[in-house]
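Mind having a look at this structure? Questions to follow.
Of the protein chains in this complex, all but one are displayed in their positions.
Letters A and B name the chains as they come in the text, with residue numbers starting at 1 for each one.
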Amino acid sequence: MNYVNRIIAYSILVVVSIAVIFPIYWLFSSALKASQDVWAIPPAWTFRPDLSHLLSLILERGFIKYLINSMVVSSGSTLISIVLGSLAAYALTRYYIKGGKHIAFWMISLRMMPPIVVVLPLYIFFTRLRLIDTHLGLILAHTTFNLPFAVWMLMGFFREIPKQLNEAALIDGCSPIGALFRVFIPISAPGLAATAVFCILWSWNDYIFAFSLTSTEAATLPVPISGFLGDYVWEWSAFYAGGSIAAVPIILLALITQKYLVRGMTFGAISGG
Amino acid sequence: MIRKSFSPYRYIIHRNIHYFMILPAILILFSIVIYPMIYSFWISLHTWYLGKPQQFPFVGLSNYYALLFKDSVFRISLRNTLVILSVCIPVEFALGLILALLLNRKDLKGRKIFRSILIAPVVLTPVVAGVLWKFIFHPRLGILNYLLSLVGIRGIEWVADPRFALVSVMMVDIWQWTAFMMLVLYAGIISLPREPYEAAQLDGATSWQQFIYLTMPLLRPIIIVALLIRTMDIVKIFDVIYVLTRGGPGDATEVLTLYNFRVGLNYFDMGKAAAMSWIIAIIIILLAQAYLRIIQTEPFGRGAI
Partner (left out) sequence: MSAKKLQLIIVSIVLAVGLFVLPAIALAGPQIRVLMLTSPAMLALRDMIPEFEKKYGIDVAWQDTAYADIHTKEMHDFTAHTGRYDVIQMDNPWLPEFAGGGFVENLEPYIKKMGLKLTKDYEKKWPPGVELHPTIYLEDELVPLLNFYGNWKGDLYCIPNMPGVQLLYYKKDLFENAQEKAAFKKKYGYELQVPKTWDQFRDVAEFFTRPPDLYGLTWSAGKGNMAVQNYYNIAWSWGADCLAFGQGFPDPQDPLHNMPICNSPIGIKALEFFVSLKPFMPPGVAAYEWAEITTDFITGKAAMMLQWSAFVRDVEDPAKSVVAGKTGYALVPGNPKAPANNVPGIVPGEGYASLGGWGLVMNKDSKNKEAAWKFIAWASCLAMTKEEMAKYLEVGGTNTGRESGYLLPETKWYKVGRYQVELEMYREHIRRRPAIAEEVEYELIVGTEVQKAFVGEKTAKQALDDAAKVMYELMVRGGYIPKKQPFEWPTKYVNPDGTKSGG
């Protein structure tokens, strides 16, 4: 009975996994196919790998620039969000701040905001401030989402760290800032890491801010990739290649930081974990 | 003198350090989020067409009125968004729950591999996923119809047929986000306390009974968190639909954010677009309120506040 049970369980997992991984396999394998094979029906399950599309993207069309843009913007926005977010979360959880509850509340609801509310006016502001198509501009724009998110998640994590830790450090002669750096941060490192992973993920995958606020210089990966499906030209090979380039770093990151993802997904809503 | 110079400023900073800690975050958020939102609200009270920027007549709430009562496309986009919600959320929840339970079984080997595989779509850039599925959905050259033809089902126009277009969009969303539900529920399940289960075992409860009477109630806060987060995210769905169908055919897949984007950045009717974005924002604020209220009252949810 248990044996049959196990078989059913495995089958479900296997079937689901295949359904889930198949499109991603399709993405990566099509990146390596020659033009004719890409659209072949019946599909070319075995094929001779053709690196020309990947190479042409990187060498001839300067695709690396977008990869670098994505990295710069993701890490910049994450850095700001983590630094400022941990300061804010620390203050909100360790100290009594008048109206602290309300501040926390609207910070959290900001995370929920649809980007469209902010994109239109930001576009107008950034144009006047000449921040359109700059790295700084997009980093700031991404911070609109990442910072409230970081505050929210970090509050959840920080709450789990006992206050006594702080007090012990203060008694030993640390200033409050010193306590923060020498004692608190190392202990909350997993929480910080989880938050950072999510911030990078969101920034990397954002389309609406990147599309609206950049054009040539600071565009992140999603922008040119969606552009491959133009109306006159369907550059499918370029799309597969570009999509793979965008997908590989982030999937690797996700696999490596899996356990942080799992922990972070609960958004501090459960005890322990 | 052992002490360093003691200035009154240092003292003030020292005493109120926590306010200073929170200040940068508040400043940035205010200038980048709150102020633009207020400005956006101000625009929504006017008629402003970006091609004729000098004309800026005040029209009060008429943009909102026109949207809610006279714009049929807005109502269609609202309806489509609700349809997607009512299908995707339950399906993702049910599948996610099943998978989470399966992944929790100690007797299955290779769980970590399965988990790793299932995470991949969650982190895939939505735009890439959308275009990828557009190719998969191609009626003649796409792999999906090919596989279906092997079992005798022919020529479904996934993206061109208004009956199927919304289904296609939902398929992509389910494919991408079921794993998210699964991860949240999984995290919840592994953090459940053991004692109740041991007690139930002693009392002779079957796994099914344990599931219904123990797991589900204990997971309630997690479930609600997951459902609400997903709901708010689906209301904001944009990337996938933009590249997959662009809202077509007809208005079959026109959703709130897509229509909002079109009105603002294609037609340049900024007043109407701002009003619409505020309507969407209000819907989400209401949902967020519900979420926070429930979290605060749940015994197991120490939650975010």
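Keep in mind that, in the parts below, a residue touches a chain if its C-beta (ideal position, glycine included) is under 8 Å from a C-beta of that chain, and two chains touch if they have at least 3 such contacts.
Quantities reported herein were computed from a predicted structural model and do not represent experimental measurements.
Of the candidate positions A:Y90, A:W152, A:F211 or A:Y240, contact with the unshown chain belongs to A:F211. Listed residues A:L136, A:I161 or A:L253: the one in touch with the omitted chain is A:L136. Touching the chain that is not shown, out of B:T215, B:T245 or B:N260: B:T245 (per the contact rule at the top).
When the whole complex is considered, the residue among B:H18, B:R115, B:H138 or B:R230 that touches the unshown chain is B:H138. In the full complex, the hidden chain is touched by subunit A at residues 35, 39, 76, 79, 83, 123-124, 127-128, 130, 132-136, 139, 177-178, 181, 211, 215-218, 226-227, 229-234. Touching the omitted chain from subunit B are residues 50-53, 138-141, 154-157, 159-162, 165, 245-251, 262, 265-268.
The definition used in the following text is that only the chains that are shown with their structure count from here on.
Chain centres here are Cα averages; for subunit A and subunit B they lie 14 Å apart. For subunit A in complex with subunit B, the residues that touch the partner chain are 2, 6, 9-10, 12-13, 16-17, 19-21, 23-24, 26-27, 39, 41-43, 80, 84-85, 87-88, 90-92, 94-95, 97, 101, 103-105, 107-110, 112-118, 120-122, 124-125, 140-141, 143-144, 147-148, 151-152, 155-156, 159, 175-177, 201, 204-205, 207-208, 212, 221-222, 225-226, 228-229, 236, 239, 243, 246-247, 250-251, 253-255, 258, 261-263, 265-273. Contacts from subunit B toward subunit A in the complex involve residues 14, 17-19, 21-22, 24-26, 28-29, 32-33, 36-37, 39-40, 43, 95, 98-99, 102-103, 105, 107-108, 112, 114-129, 131-136, 140-141, 143, 146, 175, 179-180, 183-184, 186-188, 190-191, 221-222, 225, 229, 232, 235-236, 238-239, 242-243, 256-257, 260-261, 264-265, 270, 273-274, 277-278, 280-281, 284-285, 287-288, 292, 295, 300-305.
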